[in-house]
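Only one protein chain is missing from this complex, and each of the others stays in its spot.
Up next is chain A:
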Amino acid sequence: MEIQKKLNVFIPYIILAVILVIMGIYQPGVINFNWLNRQADAWVTLALVGIGQTLVFMIGGTDLSVGGLISFTNCLAAAYMPDSVGGIVLFSFGILLAGAAAGMFNGFIIVKFRLQPFIATLTTWAIWSGAALCILSVDGGKVPRAFTKALLYKFGSVKVSLLILAALIIIGVFFKVSRLGIAVLAVGSNEKGAYFGGINVTRTKILVYTISGFLAACSGLFRTAQVSSGSPTAGDSFILLSCAAAVIGGCSIVTGYYSFAGAVMGAVIMRLLTSLMVAVGVSSYMTSLLQGVILIVSVCISSFTAIFHNRKKMEVDM
């Protein structure tokens, strides 16, 4: 049991090391600080959603609506963001609020009507991506220069994205020992037990979905700044990728382990796959195939943990 627990924790770092070594062999000298700076932009969008997805996984749910929310916030920002600085700030806050509210709505319908999380968030995914299509039917829109500059700003030689990644990892350490972090673990491992232990299960669940929605909106804003245009299908790939990032990140509801750092590593791994394939010279058509395989394999690894856990508890293996 102990070994399996540790295996889950170290898997993201091992995979990352392997990928970096392979890339180093095929393209020596590519990996340096500048490369890190460039890549961080792609990583941060996925890491944000991956962390949200990790938290949702830890309470035994799934959030498919992140895809719709990213498309929606992306289109909203690309279509309507004003040019003045004050307007940009207000608008960004408005979008973040909208994301949080959308997440809260997910949590509310899941808790109140006892819907299965993946079905409930599937419907909200359809709703948000439909709304995104209503705003922008094709890729396009215009993003104020100031907004793009602010989110791609460099402090000395360090990009904002890189700082945010570091900040997320640090926040994760504190989040785990916070009141909400502990409540998340309690709800995930045994809902009834948590309820009788005096934890407000409803509130915890709704809060976690709210956080996930909020992070998806953040990711949508980042994507807007990086691409400086809007796309109604921007978020669709994020669903699979965020699940994969969370699972590779080593979160497991059975062993009760999760970390923001793991989720960030998971996101980095998923993003590096494309670069890896370019480096090794595999057709980029294989990207989605490989992503699917990696997702399923990593889920299998973590479900083996669950199966062993059940065996130990002498639970039937159906």
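By definition in this document, a residue touches a chain if its C-beta (ideal position, glycine included) is under 8 Å from a C-beta of that chain, and two chains touch if they have at least 3 such contacts; residues count from 1.
In the analysis below, contacts and distances are computed from a predicted model.
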Q. Which protein name, taken from UniProt, belongs to the chain you can't see among "Cell division protein FtsX", "Rod shape-determining protein MreD", "NADH-quinone oxidoreductase subunit N" or "Autoinducer 2 import system permease protein LsrD"?
A. "Autoinducer 2 import system permease protein LsrD"
Q.
Looking at the full complex, which residue from A:115, A:163 or A:201 touches the chain that isn't shown here?
A. A:115
Q) Can you list where chain A touches the absent chain? A) 62, 64, 109, 113-116, 118-120, 122-135, 137, 232, 239-240, 243, 247, 283, 285-293, 295-296, 299-300, 303-304, 306-307, 316, 318
